[in-house]
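A single protein chain has been omitted; all remaining protein chains appear in their positions.
Order as written gives the chain letters A, B and C; numbering starts at 1 within each chain.
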Amino acid sequence: MAGYTELKREAYEANVALPKHGLINLTFGNASAIDRAKVVFAIKPSGVDYDALKPDDMVVVDLDGRVVEGRLNPSSDTPTHRRLFLAFPEIGGVVHTHSSHATAFAQAGIPIPIFGTTHADYFNGEVPVTRKMTPEEIASAYEWETGAVIVERLQGLDPADFPGVLVNRHAPFAWGPSVAKAVETAVAMECIAHMALMSLQLNPDLAPIEKPLLMKHFKRKHGPGAYYGQKAAG
Amino acid sequence: MAGYTELKREAYEANVALPKHGLINLTFGNASAIDRAKVVFAIKPSGVDYDALKPDDMVVVDLDGRVVEGRLNPSSDTPTHRRLFLAFPEIGGVVHTHSSHATAFAQAGIPIPIFGTTHADYFNGEVPVTRKMTPEEIASAYEWETGAVIVERLQGLDPADFPGVLVNRHAPFAWGPSVAKAVETAVAMECIAHMALMSLQLNPDLAPIEKPLLMKHFKRKHGPGAYYGQKAAG
Amino acid sequence: MAGYTELKREAYEANVALPKHGLINLTFGNASAIDRAKVVFAIKPSGVDYDALKPDDMVVVDLDGRVVEGRLNPSSDTPTHRRLFLAFPEIGGVVHTHSSHATAFAQAGIPIPIFGTTHADYFNGEVPVTRKMTPEEIASAYEWETGAVIVERLQGLDPADFPGVLVNRHAPFAWGPSVAKAVETAVAMECIAHMALMSLQLNPDLAPIEKPLLMKHFKRKHGPGAYYGQKAAG
Partner (left out) sequence: MAGYTELKREAYEANVALPKHGLINLTFGNASAIDRAKVVFAIKPSGVDYDALKPDDMVVVDLDGRVVEGRLNPSSDTPTHRRLFLAFPEIGGVVHTHSSHATAFAQAGIPIPIFGTTHADYFNGEVPVTRKMTPEEIASAYEWETGAVIVERLQGLDPADFPGVLVNRHAPFAWGPSVAKAVETAVAMECIAHMALMSLQLNPDLAPIEKPLLMKHFKRKHGPGAYYGQKAAG
């Protein structure tokens, strides 16, 4: 089982990055990293303080939801992470927070409108919001069904174009090729939610960013034509 | 009197946690912990800077309001704490802050509406607000009467379902099975007040969270069916 | 001139407390302490970074505005401080900041309304705002005239009941029996401005706090009947 050391460290680093970025209210929030070869993911234990967290506290779970390694209960949101890993085979990590500004949009059931280039650097459009869950979904396997409404909302969209979502009445989820990138997207969601709220105060009828500028910025960072960062540096 | 060392440490830890969580403006705020067997509680001294506070500065008071141990004046809000300890036999600690966002609701005399699951994890409904105090109540035993309007507002409600309240024109109070849990609730009240304020900006007519989702989240953390955290971990 | 060491230290401590309390934007802000026996006050030098400030950098000025001790230019706002020390013989210190929320009210020329007990613990009513200065006042001895409009606004009010003011289009000034107390009032002004702004968002027509509660809280901390803090402790 020594094979999970690196995976647990990756999940641990992402989890402790969340309070460092100011994304955690109370103990809400969790991050997970998947090893696609071994078909397991490492996730935060439930209700443990971030201060006390150690890499070895991470719980390793398989895609059927069975604990493979770990002494603690996995996060109660584990089935949501599992549902996303099953539906989006290209993602390597999932992050859930209750960050204040993004959660304010989620609670109101309102997508984060795309007003500027900061947003367009991360999302290829507004940040989507799920439909409300039915009483039946809530009464049954609630956390699994939370994942299911996210997957339903992403239907027809590329999870690389829309690397996060607001769960209605609840809070944001983010994902990405790695859990570290999912953390960055969670930071971006909080930041663009804050700025959108203020832009809306300045102009409640503000139109979304114009398409050519949106595409320019999104593609500056994503896909074959990307030229931001050091990847192409000589 | 060595028997109060642990109680004073518990109250001390809660008091110094308040500025750490950003709940203290100026020197406003105090926390107390009760020992139900010895029928005394330990509380912060009045108007002392948090930086300078030591465990031994805590003042031990009995339920008739007599100082049992301590060199300093107890908090001027001591009679409010005493009133709550008398009325709610199941609570182990009380916390009072002037945290900014919760106080903004209290000043306006408006309950914190329950818009999302973050709120539902702590309160079984909106955060109640007391009626305004009468000139007579203010002129007589003001701090004791502050406790009395809180108790009046909680009539018919379970203090475990509603572990905090906004005192009209004043500020929030929180309680819980331990003073540490009351601190956590005070953090939650500030956080949900902030998010509610922003959700209201997005939609001034936003309806409260749907009942099944409220019940699901509240019960995930409270009562016999609770499954959040490590309590049931093997 | 060794007699100014203590006065300069007092002014220094107050000046460096300002950024510690988050009251300073850029390098705006200054604090001064007066020695009524020697009829001089010590004030921050102009445009010096708070990080680099040393007690010995404080400039000692007499009430005619002459530098008595110091190598640096005194704050350009020195004549405003001087005007206040002349008009209010009972005060021992003056603080000026551009703290964000209080300045937002000052810029708008709107008094900070008194909505709750946090405010009533410091001010015996709303935080007053000066009239706008005339082009003549601005063109002549601007900083002295800034002090003059403050004094004009305070006419008929006790500077102990109203220990601060908003200068229209400009920013807050605070004062008190000591410069340390003036710093505390400057902190309170920023805090109550923030909370008032949010209470106004919740209810734009919110009425001020009821008179009996205002008087109760103001007198709990001020005057012969005060019982907050450790002064009366045995």
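We take it that a residue touches a chain if its C-beta (ideal position, glycine included) is under 8 Å from a C-beta of that chain, and two chains touch if they have at least 3 such contacts.
On a predicted model such as this, the values are computed, not experimentally measured, just so you know.
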| item | value |
| --- | --- |
| Omitted chain - touching chains that are shown | A, C |
| Among C:R82, C:H101, C:K181 or C:R220, the residue in touch with the chain that has been omitted | C:H101 |
| Given C:L63, C:I138 or C:L157, the one touching the chain that is not displayed | C:I138 |
| Touch list for chain A against the chain that is not drawn | 115-118, 121, 184, 187-188, 191, 194-196, 198-199, 201-203, 206, 209-210, 212-213, 216, 220, 227-230, 232-233 |
| Those residues of chain C which, in the complete complex, touch the missing chain | 25-26, 28, 45-48, 71-73, 76, 98, 100-101, 103-108, 110, 132-133, 135, 138-139, 142, 169-171, 197, 200-201 |
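Throughout what follows, only the chains that are shown with their structure count from here on.
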| item | value |
| --- | --- |
| Pairwise touch network: line, ring, star, complete, or other | line |
| Central chain of the complex, centres being mean CA coordinates | B |
| Angular offset of chain A relative to chain B [C-alpha, multiple of 5 degrees] | 90 |
| Chain whose mean Cα position lies farthest from chain C | A |
| Centroid distance [mean C-alpha coordinates] between chain B and chain A, Å | 33 |
| Between chain C and chain A, distance of the C-alpha-averaged centres to the nearest whole Å | 46 |
| Sequence positions of chain B contacting 2 or more other chains | 201 |
